[in-house]
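With one protein chain held back, the other chains of the complex are shown just where they sit.
So, subunit A:
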Amino acid sequence: MTELSQSAAVAPWCDRCGEAAATGAHTACAAARALEPPRYCAHCRRRMKVQVLPVGWSALCVEHGATEG
C-alpha cells in the first residue's frame, strides 16, 4: 500500500472516485485500487497528474506534491 492510500484512511477524500471518504464504505473503490493508481488527491480532492510505468506509478498533486507506488 502506498503512503497516499494509507493516509487516505484518515483523509477526507477517496483517492479513486474523489467523493467524500466518510460517505459510504468505498468498498468497490478499495477493490479497484488494487489494479489502479490513485486519481484524486485524498487531502484536497484535486485530480492528480498520474504517470503509469511498466513497474509502478507516480501521481502529482499541485498542492500536496508527488507520491509513488
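In the analysis below, a residue touches a chain if its C-beta (ideal position, glycine included) is under 8 Å from a C-beta of that chain, and two chains touch if they have at least 3 such contacts; residues count from 1.
To be clear about the criterion, contacts and distances are computed from a predicted model.
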item	value
Chain not present in the shown complex, as UniProt names it (candidates "Quinol oxidase subunit 1", "Biotin synthase", "Type-4 uracil-DNA glycosylase" or "Multiple sugar transport system ATP-binding protein")	"Biotin synthase"
Touch residues of subunit A, complete complex, unshown partner	17-18, 34-37, 39-40, 47-57
